[in-house]
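Complex shown without one protein chain; remaining protein chains in place.
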Amino acid sequence: MTAAVPIAIQGVRKTFSTAGRPETTALESVDLTVGAGEFVSIVGASGCGKTTLLRVLAGLTAPSGGEVRIGDRVVAAPDRSVSLMFQSPTLLPWLRVVDNILLPLKLRGRIGAHERERAGQLLDQVGLADFGDRLPRELSGGMQQRVALCRALIAAPTVLLLDEPFGALDAMTRDQMNLDLHRLWASTSLTTVLITHSISEAVMLSQRVVVMSPRPGRIVDIVDVPLPAERHGELIDSPQFAETAARIRSHFARH
Amino acid sequence: MTAAVPIAIQGVRKTFSTAGRPETTALESVDLTVGAGEFVSIVGASGCGKTTLLRVLAGLTAPSGGEVRIGDRVVAAPDRSVSLMFQSPTLLPWLRVVDNILLPLKLRGRIGAHERERAGQLLDQVGLADFGDRLPRELSGGMQQRVALCRALIAAPTVLLLDEPFGALDAMTRDQMNLDLHRLWASTSLTTVLITHSISEAVMLSQRVVVMSPRPGRIVDIVDVPLPAERHGELIDSPQFAETAARIRSHFARH
Amino acid sequence: GPDGGPAGADGKGGTITFGISTPTMTANFVALAVGKEEGFFADEGLKVDDVFLKDSGTVLQAMAGGKVDIGTPTPDVAFAAMDQGQDVKLIYNWARRPVAAFSVLDTSPITTVRDLAGRTIGVQSISAGTTTLAKASLTQAGVDVNRVKFVEVGLGAPALDALQRGRVDTVVQYDAQSSAQISAGAKLRLISPEGVEDLFATTFVSSSAFLTSNSAAVKGFGRAWSKASVWALANPEAAIRIMWKLYPASKTGDGDKAMQNALAIFKARMDSAVNVDDVTAKKIWGQYDESAVQHWLDFAHQNGITKSSLKTSDVYTNADVPDYNNFDAAAIQKAAAEAK
Amino acid sequence: MTTSAPTAGSTGLPRSGELPTSKPRRSWARAVRRWIPSLVLLALILVAWQFVPGLTKTEEFIFPPLSAVLDRLTTPETLQLYFSNAWVTTYEALIGLGIGLVLGVLTGFLLGTFPAARRAVYPFLVALQALPKVAVAPLFVVWFGFDLTPKVLVVVLLAFFPVLVNTMSGVMSIDQDKVDLFRSNVASRWQMWRHLLFPWSLPGIFAGLEVAAVLALLGAIVGEFVSAREGLGVVLQQQQNTYDTAGVFAVLIILSVIGLLMNLAIRLVRRTALSWSTSEGAEL
Partner (left out) sequence: MTTSAPTAGSTGLPRSGELPTSKPRRSWARAVRRWIPSLVLLALILVAWQFVPGLTKTEEFIFPPLSAVLDRLTTPETLQLYFSNAWVTTYEALIGLGIGLVLGVLTGFLLGTFPAARRAVYPFLVALQALPKVAVAPLFVVWFGFDLTPKVLVVVLLAFFPVLVNTMSGVMSIDQDKVDLFRSNVASRWQMWRHLLFPWSLPGIFAGLEVAAVLALLGAIVGEFVSAREGLGVVLQQQQNTYDTAGVFAVLIILSVIGLLMNLAIRLVRRTALSWSTSEGAEL
């Protein structure tokens, strides 16, 4: 297993300009360091630039200013050690579910029995064991999202970037998958950045929570989560949890 | 303003069959009555048939068995008095935001200054007043979802069907929009069916909550919400609220 | 014709649609331009509406469809059409000799048709009229057609290229093509087909229905055409300039070169086919020779062009020939000579 | 409003989930029923063809009645002639179509993914296309002789362009999302072509191929018109030269049938290749 890598974001700016309209500043001088193997969540109002930031981290969008480093690599293009789960499932309609999951491996080289087995395990974990040979259009919205998650996990990345991975899931499934994700993160040296709209999910899973605010998109607070490394459902009733959640929520109320 | 209409669902079944695979039973003998002007929420695990049921109500999918009546009309095709907000935003990429919102009116006849003004108001309410002349691809995921909501509301329907309308919104925006939706519903004679993954949202907004369970999709419980007609944020701390939410949650735990 | 034909029921005056079986105006048809410009058609009360069509078949089909009154097919196609039951009559014998010949490089040892034995002959296509003519000529000259190799070289540049590269020993082609190639700088020698000299070529036809209802118009058209031919023969350069004026697209290349080209084509046709001795001697324009028609019919039948045996009396008429020739040739020659 | 449209799915567009719920009928019976409209129309056309020329007193050498044409098509001797020549023409068309398809798809990908290459090369391809093939075919004969090559070249020239344009248009209409998925997996350009752009453009490529197939037939005929020993183009000219209009129509029918068969083959392949797509999977 490879060693965990840190992420360093320095003064990142991003503006979008369309002819005939004022520029949109999606990100304004964002500074953030994610430690090697750290789990950081990002919360913030809709449209505050969370997705844009994640895309910059993934090397998909070039920042208008500033720099991102992952390990000692300056991010200028996507890298195979970084896995991104998009906000919308983005499954290829012509591939069966299992082939959609295996796509990253296919792009990395050959696929053998071992890889197929691994895809089956992932599908099983997300409760879709019977759906491997379906086409995406035969799946419900939440099912598609789970398939996209499997795809992000299959290549065993060292950096995992998740954009609202559980938005379309019911509370029960969501809790289950939160736990699974936490376990995966804890058992590997995986630097993880998660975008979520659920404050309790953010607190429950991460070591730090980044709060962003819109127009222009910037970081307004970084909250340490004072919970033990090992997380479980009962922690939600702890005073530390409530406190942390309240502090995060306060930023929303103010806005 | 037109009078509110009830919805009667009787023995609705829906199976999907694809050559070479066993049939999927998405809905099995679903019976449900939604009173005229009632607000009903549907919760249930991912893939349990919620979207399928909503599509049957909207007349988009013919049931394999059973019947749906809206008012005294047997649903066999879509009707203009029924408005459906899809699970994914489904905006037309070639139309600007405001034209996407106005589309239902355009399909109903002419669009005048009054209608444009109404679209502007709706955009303002969902916090996108400045984004009317953008193209959908310039919006974030949550912004697109809000535009889709505006589009569902603009034609002033008598039946409103919402498929996870707030899934991509942060808690703050979501609370705000919940309140707005409640106010809209209360002030008009609007029969509303809402699919949500948030149990508290379901309890907060609706008069009854329908709990569905998967494989095959069926109704396992219908929970009355013992809260006053007028809803506000504080109710969340009432014992009735907690009780109702717990009862609903119990179905998820069991599954 | 029933539509598009002459308007005058008395047969005097009206419009004649003249269907020409080459796709563009060439010096071959310079008489058409002269007839229009010098008023020979107008003198007969006629307006000529000329249409250039892809080939003889198209002309005859257009005639059957009532879109053409008088056409200029080659006789083989005209006979094939009669064989199919179309109402066609040959009315004006224009090109009285075969207008196709064997072209060889001037360095070639081949000088007679007989020399072609065992050689490779380029033809436009196996089914072209020129191919049939070539075979007939070879047979007449005692050459075994089975010992000759025919190669399809198409028309124009590919044919000339095949000849120059020695892919074929000779090419059978129309006069207009060989003279154009010579004008373009190719060093060619022509060998006329032997034994088939009376197989006349491009000829004027109409339908007997049209002949009956528009007899005067046909007579007038023939006469105007004869007059224009005489005029053009008397002053070819002026005639060609008239053609250029009325058909600007027919002038290709610049000044002198263009005139040389056009004159070469005009002369080739006039010398070899139209202005042959009997015409100049007896001044009889448009007349068919019964024996030549019979030869043609036999030839067509032998080569499978016609299935039934047509009778000469049914296929042509000389009835209007006196009218075609009823004019003062000397006056026209004089007028032509004075033209610039 | 208490009434509703009488029939569901009256838009004629596929209704999601509207797959047949009853047990599948015997498929040949269904296939026959599906083709009834087509067969009825065919019968109508054929009847009209037989009787309209007679009623309008159109002469046989202008527009022969069906029976005269069928006569040609049933005489063993002419049929034999047609068949051997049809094979030659089909062979030329298929080879040229194959080359045009491969060239068109590859060029389409290249020009679709490299904007600079597109700007540099595409105008010349358009200019090349605008040249009348009837005018350039003789040049091919001069350069490449009288055999297969010049005919195949004409076919390639005609078949290439629709495939190119459709591939390019498909490639350029790709979703940003999907491209980003591949970019984030550091897909090579070839992988992007093979696993994303190719399946994505496939509906467009098939559309281009359908157009290319009929153009390939026309190209083969045009090539044969310029110079050829055999092929339907030669037969066609022969029959035009001998004023055998019924024969010309017989050849035209054969060409139509070849065109239809090629189209059918393409649509069959497409049905398999695009089986993942509802709208394509449902129809042939």
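All chains are identified by letter, namely A, B, C and D, in their written order; residue positions are counted from 1 within each chain.
Everything below uses one rule, namely that a contact is a pair of C-beta atoms (placed from the backbone, for glycine too) under 8 Å apart; a residue touches a chain by one contact, two chains touch by 3 or more.
Note that the structure is predicted; figures quoted are calculated from it, not measured.
Enquirer: Of D:Val88, D:Val165, D:Ala228 or D:Ala246, which residue touches the hidden chain?
Expert: D:Val165
Enquirer: Taking the full complex into account, find the residue in A:Gly59, A:Pro89, A:Gly127 or A:Gly142 that is in contact with the omitted chain.
Expert: Of the listed residues, the one touching the omitted chain is A:Gly59.
Enquirer: Which residue, B:Ile9, B:Ala58, B:Val147 or B:Ile248, contacts the hidden chain when the whole complex is considered?
Expert: Only one of B:Ile9, B:Ala58, B:Val147 or B:Ile248 touches the chain omitted from view, namely B:Ala58.
Enquirer: Quick one: say which of D:Ala48, D:Ala120 or D:Leu268 touches the chain that got left out.
Expert: In the complete complex, the chain left out is touched by residue D:Ala120.
Enquirer: Can you say which of C:Thr24, C:Ser208 or C:Asn326 touches the chain missing from this structure?
Expert: Missing-chain contact among the listed residues: C:Thr24.
Enquirer: Spell out, residue by residue, where the missing chain touches chain C.
Expert: On the chain C side, contact with the omitted chain comes from 4, 23-26, 51-54, 57-58, 61-62, 64-65, 67, 156-157, 160-161, 164, 176-177, 180-181, 183-186, 248-254, 261, 265.
Enquirer: Spell out, residue by residue, where the missing chain touches chain D.
Expert: Within chain D, the residues touching the omitted chain are 5, 11-14, 16, 34-35, 37-38, 40-42, 45, 62-63, 113-121, 123-124, 126-136, 138-139, 142, 161-162, 165-166, 168-169, 172-174, 176, 179-180, 182-183, 186-187, 189, 192, 203-204, 206-208, 210-211, 214-215, 217-218, 221-222, 225, 233, 236, 240, 248, 251-252, 255-260, 263, 277-280, 282-284.
Enquirer: In the complete complex, which positions of chain B touch the hidden chain?
Expert: Per the touch rule, chain B residues meeting the hidden chain are 55, 58-60, 77-80, 82-84, 86, 88, 90, 92-95, 103-104, 106-108, 135, 137, 155.
The rule we apply is simple: only the chains that are shown with their structure count from here on.
Enquirer: As a quick test, compute the distance in whole Å between the mean CA positions of chain C and chain D.
Expert: Using C-alpha averages as centres, the distance is 41 Å.
Enquirer: Mind checking the centre-to-centre distance between chain A and chain B? Centres are C-alpha means, answer in whole Å.
Expert: Measuring from centre to centre gives 27 Å for this pair.
Enquirer: Between chain A and chain D, what's the gap in Å when you average each chain's C-alpha atoms?
Expert: Computed value for the inter-centroid distance: 47 Å.
Enquirer: Among the residues of chain C, which ones contact at least 2 other chains?
Expert: In chain C, no residue touches at least two other chains, as defined above.
Enquirer: Would you please write down the residue numbers of chain D that are in contact with two or more other chains?
Expert: If we look for residues of chain D contacting two or more partner chains, we find none.
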